[in-house]
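Some chains have been omitted; the remaining ones sit where they do in the full complex.
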Amino acid sequence: MPLTAPLRGVVPPVCTPLDAHGEVDTASLARLAEHLLGGGVHGLFALGSTSEVAYLTDEQRGAALETVVNAVDGRVPVLAGVIDTTTPRVLDHAREAARLGADALVVTAPFYTRTHPREIADHFRRVRQTVDLPLFAYDLPVSVHSKLSPALILELAADGTLAGLKDSSGDEGSLRRLLVALGGRQGRAEGPAPAFSVLTGSELTVDAALLAGVDGVVPGLGNVDPAGYVRLYEAAGASDWPQAAREQERLAGLFAMVDAGPEAEMGRSSSALGAFKAALRLLGVIDCGDTAFPQIQLGAAPVAEVDARLRAAGLTPVR
Amino acid sequence: MPLTAPLRGVVPPVCTPLDAHGEVDTASLARLAEHLLGGGVHGLFALGSTSEVAYLTDEQRGAALETVVNAVDGRVPVLAGVIDTTTPRVLDHAREAARLGADALVVTAPFYTRTHPREIADHFRRVRQTVDLPLFAYDLPVSVHSKLSPALILELAADGTLAGLKDSSGDEGSLRRLLVALGGRQGRAEGPAPAFSVLTGSELTVDAALLAGVDGVVPGLGNVDPAGYVRLYEAAGASDWPQAAREQERLAGLFAMVDAGPEAEMGRSSSALGAFKAALRLLGVIDCGDTAFPQIQLGAAPVAEVDARLRAAGLTPVR
């Protein structure tokens, strides 16, 4: 579904189910897409960090994106992460994503190398000029190790390079300053970038971000409970802020599953992604909860904790 | 005013006006305290980072705290920062703060040295056991270079070591998880620490933090516009969240003064503290806007920008 207006709503970054050999389980992935659409989400973000994009070969990236595009079949927009170290490599992914039918691209600043803001601006501009799809900047300092400044985002919004921002920086103060500079929650439409979409990736403060004026949310936990995030979004839309906060609190309790894996034994990313996938397996959505190599897999005790978190949040495991 | 219940409301960290020789200008400081009380604030926090505590000699710290305690004269509680590298040095400050009439102490984790969470817990416990005043943990990674984990705060809340937390970590996701663990916005009273007070120091997301369930805010910008933060707090108390957000947006615009000083010429801390003090001078509250040595002083152009920000936010300079 082409993006004709600012993207709004709940846009989960879609997990990539793998089979026992580490290959993309396209049947499970199609079921996951259906699970998300059934929850009422407004878009899907394939090949993001939660999709384990950094662990997927080019071939696997293609298989995952193609599966999502086909499963969605135009019902909502599909954003595709085109994540790589620098512009030349990103462009290869971007062309492929366009060929496979993505409706928009999501791009980080260069990483692995030390880059200057002017170089980062040139990077986004080149991607936008080369592949004709709406472009979202992905601000993820925990992975990219630099922060996109509000000034840079404003510049790239004003000149039409960017259609939006996915802010996973965790810097809510900086986000607020950006939103105010964009015109504030009331005045966004009259601002310098009327069609600019600000999405938060901070899944624990979505009520707050919506109150501050973001357009939507890209919640990793939305894989597990898409309907919960949709209810939260709708409560905010109805200005029922206490209800939005209650829903957010329930989701924050559910989110605690990300620490199920013992810190002494595995990375925090492996624990979080493993918990989301374990939850999806317990809910019957996907067949296998494995994360990609070399991530350590969750043992029985962490999976039992995921099960308990699901039940406490009112979700019912089916296995 | 002794703390007999969880501290709630707006508790500005009080700037420390200096004279042309770099000494504490007690007359200006007393006027500032009156300015804040006149704005309706619910407590004052002396000797915090915004007070330039790191730049004040022991003698100057004493003069500043004594002035604030005397000016307040029991109308609201006075919290005193007792900021130093480790426990033995903090205890010396804590005893002096108690002697001068502080109602509560605010303490960071040890800094300059690399410290373990067990050592940090022992640090807070020793301070609480040695000086009989309510104790607030001050989470300020930008200065202390370690983050207080929610688990540590919960442990020290549950055993009565801490009366509260001043969270200036900027990590709103972590704060949300702490609030949920403390019982959530509804259930705080039934939680493990009924009298535990959570204050945010993130002055750009106060509406969001109040929606999430914090008890109050410690806004540096509250020196300049205490009444604005009080209105924001009261709108939240009345569940008028759109009004709270509008007030927050106005304050975010005002806050942009912190970048008045050119980044190539001075530290970000000097720029921010210089802007707050320039604003207080322009508003007629204090006599001299100088910050402590070796901070670079704001030039005429940055002060003019501060003036413009005041007017844009509806405040009227008198000089």
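Labels for the chains are A and B, by order of writing; each one numbers its residues from 1.
The rule we apply is simple: a contact is a pair of C-beta atoms (placed from the backbone, for glycine too) under 8 Å apart; a residue touches a chain by one contact, two chains touch by 3 or more.
Just so it is clear, the structure is predicted and the values come from calculations on it, not from any experiment.
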Next on the checklist: Every chain here is the same sequence and 2 are shown, so how many copies does the full assembly contain in this file?
Outcome noted: 4
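We take it that only the chains that are shown with their structure count from here on.
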Item to check | Intercentroid distance (Cα basis), chain B paired with chain A, Å | outcome: 35
Checklist entry - Any idea which chain A residues touch chain B in the complex? => result 170-173, 176-177, 180, 184-186, 202-205, 207-209, 211-213, 239, 241-242, 244-246, 248-249, 252-253, 255-256
